[in-house]
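Every protein chain except one is present and positioned as in the full complex.
The first chain written gets the first letter, and so on, giving A, B and C; residue counts start at 1 in each chain.
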Amino acid sequence: MALDDIYKEVILDHYKNPRNKRPLERATVSCTRNNPLCGDEITVLANVEDGTLREVAFQGAGCSISQASASMMTEAVAGRPVEEALDLAAAFRGMMAGEVEPTEERFGDLVALKGVVRYPIRIKCAVLAWDVLQESLAGDGEATATSIH
Amino acid sequence: MALDDIYKEVILDHYKNPRNKRPLERATVSCTRNNPLCGDEITVLANVEDGTLREVAFQGAGCSISQASASMMTEAVAGRPVEEALDLAAAFRGMMAGEVEPTEERFGDLVALKGVVRYPIRIKCAVLAWDVLQESLAGDGEATATSIH
Amino acid sequence: MAVTEGAAAETLDVERVRADFPILAREVNGRPLVYLDSAATSHKPQRVIDAVADFYARHNANAHRGIHTLGEEATELYEDARARLARFFGAPAPETIVFTRGTTESINLVAQGWGRTVLREGDEILLTEMEHHSNIVPWQMTVEVTGARLRYIPLTDDGLLDLSGLDALLTERTKVLGVTGMSNALGTITPLAELIAAAHAVGAVVVVDAAQLAPHHAIDVAALDVDFLAFSGHKMLGPTSSGGLYGKAELLERMAPMLGGGEMISEVFHDHATYKSPPYRFEAGTMEVAEQVGLGAAVAYLQELGMDAVRAHERAITAYALERLAEAGATIYGPTDPAIRGGAVSFWYKDVHPHDLAQILNEEGVAIRAGHHCAQLVMRRYGTPATARASFYVYTTTQEIDALIAALATAEAIFA
Partner (left out) sequence: MAVTEGAAAETLDVERVRADFPILAREVNGRPLVYLDSAATSHKPQRVIDAVADFYARHNANAHRGIHTLGEEATELYEDARARLARFFGAPAPETIVFTRGTTESINLVAQGWGRTVLREGDEILLTEMEHHSNIVPWQMTVEVTGARLRYIPLTDDGLLDLSGLDALLTERTKVLGVTGMSNALGTITPLAELIAAAHAVGAVVVVDAAQLAPHHAIDVAALDVDFLAFSGHKMLGPTSSGGLYGKAELLERMAPMLGGGEMISEVFHDHATYKSPPYRFEAGTMEVAEQVGLGAAVAYLQELGMDAVRAHERAITAYALERLAEAGATIYGPTDPAIRGGAVSFWYKDVHPHDLAQILNEEGVAIRAGHHCAQLVMRRYGTPATARASFYVYTTTQEIDALIAALATAEAIFA
């Protein structure tokens, strides 16, 4: 069944048991954004030291795709240099646009989200956390209510 | 041919030889209005004494229907009490709406315009002069550029 | 009561109605389409599709411009649609109907054309917390320009307007009351007659958002004594980009245009222009001619069904849906008495996020909407970012409700 594509075990696991969904007191950057389509809101918090994402966490509520994507993202980027995290964000966006090959090597668990490509509106759910990560790393990470769509 | 209905001899005669198309120095009321569809403009001037339209004239340029209607109107209302002129204006409007019988007794030459009923947009041409007459008699006859349509 | 509900309303022959809607023959993901998103936009009967096509294939011309036959025909069709809408809404004259692209544009027209002309610092605009963004944001924009102030009627826990504090909210400072006839997020039908009387008692003008009410309920603007009423054609079987604004003649007369341009003017000079009388003053440039003609056909279709029957069907199908959803364990937002609500039912099903639910239902051919429904104040009031919403219209059957309920089980299986 087609839905298996998108409601895979791994996605449901991250949704039901989100990793790093917690406050982060030592956060040096943070940003909150909402998905104007559904009102879902995600905050990404990170502790950046010497150009490296020491710790990454997220908060907020949302659908399984946005929550799982956020959860996987925190695992994927933690410990990496900012550059690499941004590269991965760009690659992930490329995968969602169907332009980057969804390989396990590159994306790890995140590859499970590749089925979302078939559902244009859900792509916004999947990239929300990544948008927020990018904005928080861009410096103007104040929790303003600018939209992403 | 259908056009005969509207381009009758009498209409063309009034168009080519308009009656009372001239300034009126003794005018006590006057009013200028335009037909927003075509930009045609008509000024009606009248000398009202003791509740009677002593003299009526018009000025301006326009199509055969609006010019002929204005010309016939000046003849039809000159010398009549204001009340009667307004009654005739209402009756003429009724004839144009297809609601008042177009009889020779009531309308004289004006009956020639009855064919205009079939051409909704030209009705505006036919009633323009009558609108202006009514407005000038309503008192606020200053030549402002309020529209009629 | 102006929103009439015939005691002995005839009922719709839904199967016959369905045959008029070509899209209902469609399949989605190999299943018959079950369209439960009519509050977002309704489908169109063949007659409306044909009216638009026929306009282009036989009568196409710009309205109110040409002397030629096509121009006259186009003008007549366009004005006939206006006259039909006036009758449909009990308006005193066709000239009290201004054509717009829909409710959003209509409310902006009032908020700008009337609001910016009349409102001053110290004045208040009273809205309700159940308004659609289209009846909030235009007023916020007007507040910015005029210095007037926005206030809101709050909501009760069960999705009604909380009128207990109305005396303090609706005062002689209140110049406008903006209220929806029916909430698209909660289904609530508001007590318009009562609100209008209260607003008029303090001299406020009432702007009714009838986007959801008009498709389902007979409305008599004269009996209601409403000042402005906005509606969308696309939600009442008409084409996209059709709809309008009813306004009392004396209010329209005082209103400034929102858009300037061709055909709304009387005379244009280098430094100024004079404008036509309503409704033409508000119809700048080439209008949505074919669309309003299509809306005329839609209204004719609704009149043939009979608005009492339309409302009776909505009420019956809503009652059935509420019952089945409750049985299935869904949490309903908004009132549960079908007598005071319409057929837009917001809910959460267990813990399944509305986005996920909508996606899974779609796999079974069932189309519902998930999101904040352009009513974020409602979402915030009830502490959820989003709800799932199933909404019904003249072609909705109980079997479709059954299909919805059956599909919920799939969602539960995935997320259990």
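The criterion applied here is as follows: a contact is a pair of C-beta atoms (placed from the backbone, for glycine too) under 8 Å apart; a residue touches a chain by one contact, two chains touch by 3 or more.
All figures in this text were calculated on a predicted structure; none of them were measured in a lab.
Undergrad: For the full complex, which residue in C:Ala370, C:Val394 or C:Leu408 touches the chain that was left out?
TA: Only one of C:Ala370, C:Val394 or C:Leu408 touches the chain omitted from view, namely C:Ala370.
Undergrad: Determine which one of C:Gln212, C:Gln359 or C:Thr387 touches the chain that has been left out.
TA: Spelled out, the listed residue whose C-beta touches the missing chain is C:Gln359.
Undergrad: Which of C:Thr96, C:Thr146, C:Thr188 or C:Ser232 sits in contact with the chain that's absent?
TA: Of the listed residues, the one touching the omitted chain is C:Ser232.
Undergrad: Which of B:Val10, B:Cys38 or B:Val82 sits in contact with the chain that's absent?
TA: B:Cys38
Undergrad: Of the residues listed, C:Gly66, C:Gly90, C:Pro191 or C:Gly306, which one is in contact with the missing chain?
TA: In the full complex, the listed residue that touches the missing chain is C:Gly66.
Undergrad: Touching the absent chain in the whole complex: find that residue among C:Thr240, C:Gln303 or C:Thr336.
TA: Only one of C:Thr240, C:Gln303 or C:Thr336 touches the chain omitted from view, namely C:Thr240.
Undergrad: Can you list, in ascending order, the subunit A residues touching the missing chain?
TA: 34, 36-37, 119-122, 145-147, 149
Undergrad: Please output the residues of subunit C touching the missing chain, sorted low to high.
TA: Within subunit C, the residues touching the omitted chain are 22-23, 26, 28-29, 33, 35, 37, 40-41, 43-44, 46, 48-49, 52-53, 56-62, 65-71, 101-105, 107-108, 111, 132-134, 136-138, 140-141, 150, 152, 232, 234, 239-241, 257-265, 267-273, 284-291, 355, 358-359, 361-362, 366-371, 374, 376-377.
Undergrad: Hey, which subunit B residues sit against the chain that's not shown?
TA: 1-3, 6-7, 12, 37-41, 61-66, 119, 122, 125
Everything below uses one rule, namely that only the chains that are shown with their structure count from here on.
Undergrad: Find the two chains joined by the most C-beta pairs in contact, please.
TA: Looking at every pair of chains, the most contacts join A-C.
Undergrad: In whole angstrom, what separates the CA-based centres of subunit A and subunit C?
TA: That pair's centroid distance is 37 Å.
Undergrad: Specify, in ascending order, the residues of subunit B that touch 2 or more different other chains.
TA: none
Undergrad: Send over the residues of subunit C in touch with two or more other chains.
TA: Within subunit C, no residue touches at least two other chains.
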